[in-house]
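A single protein chain has been omitted from the complex, and every remaining protein chain is retained in its original position.
Chain IDs A, B and C follow the sequence of writing; residue 1 opens each chain.
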Amino acid sequence: MMAQAKPRTAAFDPPRKDFPILERRVHGRPLVYLDSAASAQKPLAVLEAMEAFATGEYANVHRGVHFLSGAATQAYEAARERVAAFLNARSAEEIVFTKGGTEAINLVSYSYLSQRIAAGDEIVLTVMEHHSNIVPWHFLRERQGAVLKWVDVAADGSLDAEAVDASIGPRTKLVAVTHMSNVLGTITPLKAIVAAAHAKGVPVLADGCQGAVHEVVDVQDLDVDFYAVTGHKLYGPTGIGALYAKRAHLMAMRPFNGGGEMIQEVTRDLVTYADPPARFEAGTPPIIEAVGLTAALDYLSSFDREAVKAHEADLLAYAREALREFNWLHVIGDAPGKGAILSFECEGMHAHDVATILDLEGVAVRAGHHCAQPLMERFGVASTTRASFALYNTREDVDTLIRGLAKARKILG
Amino acid sequence: MMAQAKPRTAAFDPPRKDFPILERRVHGRPLVYLDSAASAQKPLAVLEAMEAFATGEYANVHRGVHFLSGAATQAYEAARERVAAFLNARSAEEIVFTKGGTEAINLVSYSYLSQRIAAGDEIVLTVMEHHSNIVPWHFLRERQGAVLKWVDVAADGSLDAEAVDASIGPRTKLVAVTHMSNVLGTITPLKAIVAAAHAKGVPVLADGCQGAVHEVVDVQDLDVDFYAVTGHKLYGPTGIGALYAKRAHLMAMRPFNGGGEMIQEVTRDLVTYADPPARFEAGTPPIIEAVGLTAALDYLSSFDREAVKAHEADLLAYAREALREFNWLHVIGDAPGKGAILSFECEGMHAHDVATILDLEGVAVRAGHHCAQPLMERFGVASTTRASFALYNTREDVDTLIRGLAKARKILG
Amino acid sequence: MTIDDSLRELYQEVILDHSRHPRHFGPLEHATHNGEGYNPLCGDRVKVHLAVDGEGRIADIKFEGRGCAISQASASLMTDMLAGRTLAEAEKLMDGFLHLVKGEDAGSLSEDDHERLNVMAGVSAFPMRVKCATLAWHTMKSALEGGTAAKTE
Partner (left out) sequence: MTIDDSLRELYQEVILDHSRHPRHFGPLEHATHNGEGYNPLCGDRVKVHLAVDGEGRIADIKFEGRGCAISQASASLMTDMLAGRTLAEAEKLMDGFLHLVKGEDAGSLSEDDHERLNVMAGVSAFPMRVKCATLAWHTMKSALEGGTAAKTE
């Protein structure tokens, strides 16, 4: 039932010992964590960096003269530099810290697009977007009469840049597209989409919450206008994300949240705002999380990213091959070059039941609509089971998944 | 120069060993951390709870069937229960997690008040508000023509409930008032203000970012409509805060950020929203931070809160007494029953210079406008030096502060 | 209890049988009450229809929709057990069930009802699945209370 060859890919040795949680047992079985697309586990390096900072250098940032406040400010701004380098932004001033990927996209909706869109104006997006890259645009539909133009994906889940281009009309004010689908694993032709949109004068927001984890991102090369990332999927802490935006956009955007740190001057009658990125970071930011994010990006970058990608691709291919034996199981999403996410439907078995049986085998997978209901509708399913692979997964993990699926079939099929 | 009696208050022994950072040295001197009003240090219990969770129980919440996701969801929802108990909310459903106190107030501005305010309608607030409880209302002035009505404080910094009452007119749509000033230490007569406002049918938002740290809060007894808190000042992590709001308000409020978790159903043409509190928590929440916040509130509640308050009051009185010797130093804010925050001006010495000299003595204080520019204007100062006390401070800390101030005077005076 | 025991208890033959061959499945003409339930966690939906006669008795009952084995079996079992009861009896049964699947005391159930419902008791060991088991029941409750939409979340 399982594919034969089991040797680990020579190039990459999954650093399992860096992730203490992977040693735990679940229902008496060793944990097989295949839910990294929902959230990745955290390496010790991240936890240790946060703890060292909290026990040695912590204070609030920016407005303090004292030593710890200086140290904390430096650490926080170093995190901004780190994210800028990770995405190859022109400068750290193009990085705004947010509480997550969702807030990064909402920031664009509230502070950029809502001032630039009128009733009847259009937002182009794809049917495979995550709700976080759908609902903020639905707000503009509900509140300002914007029109959502949906670009379909092909049967294999791939997205055609020309299909996006064809949907961009004279009233299009933004193209909002994922860099990598969290359900199908599809990597989108982002650079071609940006080129097509720019040719018509339309800016592009890329949802990079998955893309930045698996692809090496160069926002300058992509020439994308906005790129959203989230810390917890990048092996970093919860509570932090970031928006990359071109400096010119940031300069022209109005504030989002109001409060400390984002102002220049406040009087009873007037308020003036700080320059970006501070303008968009009201209140005490996620300081300890920023330190964790720096450590996470350092950690991820300490590997040969291409080797990680090859490793994940190997796991995907290995799983894909094994699943061919199950003629009752249908994989959804087979785009060429897709990332290491595997969604499938099992005939006569509901995703929840499959996931529960896998859970009892120690295998953590997601079951449901994955915050992508329009995509579920597109493929005519209510939900799927999803296994997603990270740098710490192994072929043995895949074997356990396959055994669990066979068992589910025996019990429920 | 210093007050005579030095024995620690019998009732309370500052738990310094719980805070590893307090053992460090700064510029070669033992750290004396008097900047807790900006952000409190974190006890080991908080850091350990977060680490144990991250290495043993971490996954994304809510939508997972597998064991870790269940454990994480339980931990996250337990944090909601914990905050509800801490504030004595009727139910955990009245607690919305945010990224901090600032976002909690912005949530009320965006999701509640902006739909209920028209040009010429009024928002009543005091001159001692933090920018976080000013700028969101300035937004409504700038964007919707709301009028800000400022209530003055007395010369000693105290706030008269009747002065607030007198400012509430037929067009007042909200009273936004701090529970405790981050500059003056003033505790406001919140219950009386709420009663007066409710008598005129006007809801009250209290900024509890400082108040919840030093006062035992009972939102039901106060009958306040909205109460905002922030984790990092409560000895908890950065990246998390919470809004308490009466259930009826939450039910009537529109979403703020859009994304995963906050929807009921998303189609291409329509979106329906989840019930509160989920409606207001778009995207992956600060999961690990919620676990840290639970530990922080457990930690704080493990002490006799009244004893902590008495201890902080003792430090304040002790400092106040010692400062009387300095006729060149003027304390701003002397309201009866005020909390343990001490702001002052030094004749002929700028707050930045004072803070730098104190820093070199190991003493961390804040210098500046403390995100309260209208208050600075009210007292005719550009900035103040602020020492703030927490449960881990001692009379020895105060002694070092006093010595440092004497030295500053010698150098700069 | 071993893992395989929990599993066997959750997916007992009678549950699988109900889910594969749901009783009272389909639309109902002349329904006096209708309800629609939705589980946003998985996107599952259920509709319930019932006809209450002049004496306040559930004369006919049906359900539609699709979902996991647990939710389908639970809906099927529910219709089986509610058919023919008075509204007061139905109320009591439903409350008892909602306690039972959470592992709480379901003392209000008759011994016979308890025994029949007990096939669902294994769900209580799976907190993330309790909502699947209760969806149809919550929907039925809100249909009887005059609402039309319910959801478990």
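Basically, contacts are C-beta pairs under 8 Å (C-beta built on N, C-alpha and C of every residue); 3 or more make two chains touch, one makes a residue touch a chain.
The model shown is predicted, which means the values in this text are computed figures rather than measured ones.
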Subject >> In the full complex, displayed partners of the excluded chain >> reply: A, B
Original post:
With respect to the chain omitted from the figure, which of A:Ser69, A:Thr178 or A:Thr284 is a touching residue?
Top reply: A:Ser69
**OP:** Give the residue, chosen from B:Lys200, B:Arg324 or B:His352, that touches the chain omitted from the document.
**Re:** B:His352
**OP:** For subunit A, enumerate the residues touching the unshown chain of the complex.
**Re:** 62-66, 69-70, 73-74, 263-265, 274-275, 278
Original post:
Can you name the residues of subunit B that touch the chain not displayed here?
Top reply: 27-29, 349-353, 356-357, 360-361, 367-369, 373, 376, 382-383, 411-412
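Heads up, the rule we're going with is that only the chains that are shown with their structure count from here on.
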Subject >> Centre distance in Å when subunit A and subunit C are each reduced to the mean of their C-alpha atoms >> reply: 38
Original post:
Quick one: subunit B and subunit C, Cα centre-to-centre, how many Å?
Top reply: 46
Original post:
Rounded to the nearest whole Å, what is the centre-to-centre distance of subunit A and subunit B, using the mean of the C-alpha atoms as each centre?
Top reply: 32
Subject >> Junction residues of subunit A - those touching two or more other chains >> reply: 27, 352, 356, 367-368, 373
**OP:** Hunt down the residues of subunit C that sit against at least two other chains at once, touch-wise.
**Re:** 41, 43, 128-129
